[in-house]
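Omission of a single protein chain aside, the complex is shown with its protein chains in their original locations.
Chain nomenclature is as follows: A and B, assigned in order of appearance, with residue numbering initiated at 1 for each chain independently.
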Amino acid sequence: MNSLFKHLPLVFRHEWRLLLADRSLWLTLGILCAVLAYGLFNGITATEARTTTQVRLQIQEADAAVRNVDLLRRIFEDKANPEPFANPANPANVGSGLAARYAMMPALPLAPLALGQSDMLPDHYKISYRNKTSFLYDGEIENPWNLMSGRLDAVFVVIYLLPLLIIALSYNVLSVEREQGMMKLVLSNPITLSTLLAGKLLARALPLLAGAALLPIVALLLFFPPARQVDALPQMMGWIALVLAYGLFWFALAAFVNALRTSSANNALLLISAWVVLTLIAPVIVNLAVSTANPAPSRVELATQTRLVTIAGLNRYNELLSTDYRYTTNLETLRPKDGKLDIPERLRAFYLMDRDVDAEISSLLDRFDIQVASQQALVDRFGFVSPAIVAFEGITGLSGNGSRRFQHFKEQIDTFHENWRGYFQPKVLGGQAMTESDYADIPRFVWQEESARQRWTDLAKRLFQLLLLAAILSVLAIVFLRRYRVV
Amino acid sequence: MIGLIARRELLEFIRDRRLFWAGGIILLLLAIALLVGWQQQRTLNAERAAAQQLDYDDWVSQAERHPHDAAHQGMHVFKPEAPLAVVDPGITPYVGSTQWLQAHRQADLKFVPAQDATGLQRFGNLSVAWVLQVLGPLLVIVLGFNAFAAEREQGTLRQLMSIGVTPQRLLLGKALALSVALALLLVPAAVVIAFVSLSGLEAGLQYDTLMRLLVLFAGYAIYLSIFIFLTLAVSGRTSTSRIALMALMAVWITGVILAPRAISDLADRWYPTPSRVEFNNSMDQELSKTYADAWQASFGVSTRWGADLPLNRWGEALQVDDQAGYLVADRHFAELWGAFDKQRQLQEWSGLVFPVLALRSFSMGIAGSDFSAHRDFSLAAEQQRRLMQDLISHDLIHHADVLDHQHFTYKADSTLWKQIPPFDYRLPTMEAVLPANIRSLGILSLALLVSFVLALASVPRRA
Partner (left out) sequence: MLETHDLCVEYDGAVALQSLNIRVDPGEIYCLLGANGAGKTTLINAFLGFVEPATGSVHVNGLDVSRYPLESKQGAAYIPEQVMLYSVLSGIENLDYFAALATGRRLPKARLMALLVQAGLSEEAASRRISTYSKGMRQKVGIAIALAKGAKALLLDEPTSGLDPSAANEFSLLLRQAASRGVAILTTTHDLFHAKQTGTRIGIMRKGHLLVEFDSVAVSHEELEAAYLEHMRVMQ
């Protein structure tokens, strides 16, 4: 112990000198920072684009509200003629799209660090009482090639590149001393091999991990204003902790491989194989296993069911559908009278059909959500086979762009969609005209953040998994170091 | 002489078991990828074909109803997966597979498989193409990183040079050894892949698929050859095998892991695509103007579907509306897809430096799982929708209501439904897709030439 405290700083300082002298540290740090900067730039611009879209939609929504109320007022004052399919007095028009109301999921302060599923799943839906399949699948426009490649964001740099740089700097810390003949001279002094190795790795870990963990935080604070809030602090701490734990795992692995006492070339080969297996192959295999164990229900079946229910609806409401629009012969039917409005039978039929479709396919739609949730549960349970998965899931979770938060958003959409329909149903079926005060009462989507407890227990679990793996490797390294033959 | 060098080298691969382990893992992954891909595709295509048939049966046998409401029921079309999507699924997981052909508006295909998956999907999709594109070069590197460096370290290089082996022959010998080693692994794999992907196909498709496979294999052969020469070049220039390995790893990671993402982001910035809101807004704006003009021109009225136009002219109105809209939608989609195509071109040209990008484009293109294939299907689906719309409008005009206010009481029957043919989508043939993929093949060949020259220039001339 005494040797550890006395010698660790000495080794640390010496290693710094060496790393600075042969420029390898600068090179590695340079690469890390450059790629990280590019990743952060991508993350921040992508997140800002999303936010801009949301702001634009909010403006559109507000504009539409003003326009609708204004037009309604003028219709009441007889200053304007209502249009048949864009009549602000007609709840069927308003509820099926004229209100132009959006439900949005806001970006979290750490969103630029991991874009996650944000290019894949919508962060806003235009809500109407039309059936869910009509709006649930309108994703953002992205070149599918880019979706396939994935984004170069900060989490990518941390998950893939950081371990490689760790490997490049530490694959031969002990072997090179043995191969070049310094080791005997070093160890003729009262220092243990584990202290030596710890000092060497610490000297590399400090700049590398500090850079990987802190540069993104600094960049966020400087260039991403939403990150400058007190609430973001614990999330930033979470990011730092995850990056450190993930880095620690790779350093522990490097320590273990160095303790095996093989040649430098062999060490490099071993560590790179580990990297290929853990970050490239394992996630792909786990993904395959998860989707094979819990395959998505058939979308074809969903399409078929939707069609069958629609046909049933067409037959059921045939009577209503066959009724002609009255406004073409009597314009007055477009105007509200004593709070009542003549809702065309066809529009009522469409309302009922959409309602029926939702009712009939809701269990099928639920199965998709359940399936994604159970896939996610499998990933959570077996992700530990690859620390890359654990760290990725953890960081994406913190960034608010993980599958789970999108799932959480969709659940809220379900409820909100119900409320929306509940609000319009009596009006559409009862032929009540929209009034100005009704507009103020139209359900408004209020985003409910995921439970904080869930988020923090997730984080704690993942940190624990990473640290446990690192600890196991460190213990193994110490065991092998005990048996390490200097000569 | 070249054969002798190659034989000695091969013996080494086999003796030190590198070929066995590295190759074994690759073969195992290939086998899993192929098996899973094949199994999934078989069920998927069977399901889609059955659903497609069922859909049409339901269409034809639907009750008598107003044609516009029939269009409400619409038809579903399901995208069949190209046979070679088993080998390279390409963008398949990231595009929709189903389109509901309904009245009024062109839409994107729905149901993107990746939306039904967890975030892990983004690490990559295990497929034959993924294994060959990402891990193939790594296999080459593991086999060849010490080709020259080790000989230099052991001093055998000096010996070889002293007995008069020319550097060119040495290079070719080593390249041959690497190629044979890869061939030993991959040719049997290719045979299995061919056998699996051809099985169960109808005869016409079988020939086309076989041709595609041969071209595809040629592309991968070029790709791996690029890495053979690149590996030999680096090995020839570095003093120790340790440095050779590190340098090659850097090349591999940059070229195969980093570049695809970096270039994607770059392409997206260079040829930006609109957001969904922008796209919809701009199309909506143009559509409403176009519609208004068309209505004005055809009927002399300013509001669509207003009271000024009697119901008995709604069939006509539908036709005018649709025809005006088609052009606008076509232009907007062509612009968007044009941007995608420009991005693809940028990716392909980047293939000169990062061959994987050119290969990706080529492989998807030939396998029929690229965006052109998706676009081809989307267009065919939209064509079918327009056919349905046009026939319905035509029928409405023909049966225009004489009473002037009984538009929706009209009911068409199965004679109309039958006029709309079943959606019969044929995958484009090899001849049709080949021209679009010549560029990426050319770029790959160019990259091969460059790497060969690099290797020649890097062969050690002195020990």
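Keep this in mind: a contact is a pair of C-beta atoms (placed from the backbone, for glycine too) under 8 Å apart; a residue touches a chain by one contact, two chains touch by 3 or more.
Predicted, not measured: the structure shown is a model, and the values here were computed from it.
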Partners of the unshown chain among those that are drawn: A
Listed residues A:A37, A:L187, A:L202 or A:V385, member touching the removed chain: A:L187
Touching residues (missing chain, whole complex) on chain A: 3, 6-7, 10-11, 14, 17-18, 21-22, 180-182, 184-192, 485-487
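Heads up, the rule we're going with is that only the chains that are shown with their structure count from here on.
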Separation of chain A from chain B, taking each centre as the mean of its C-alpha atoms, in whole Å: 25
In the complex with chain B, residue positions of chain A that touch it: 35, 38, 42, 49, 53, 56-57, 60, 83-85, 116-117, 120-121, 133, 137-152, 156, 160-161, 164, 168, 172, 264-265, 268-269, 272, 276, 280-281, 283-288, 290-292, 296, 298-304, 306-308, 310-311, 314-315, 318, 321-325, 327-329, 331, 346, 368, 371-372, 375-376, 379, 388-389, 392-393, 396, 402-403
Residues of chain B touching chain A in the complex: 29, 32, 36, 47-48, 51, 54-55, 58, 62-63, 65-66, 69, 72-74, 76, 78, 90-91, 93-98, 100, 108, 110-126, 130, 134-135, 138, 142, 240-242, 245-246, 249, 253, 257-258, 260-265, 267-268, 273-277, 279, 303, 305-307, 309-311, 336, 339-340, 343-344, 347, 371, 374, 404-409, 411
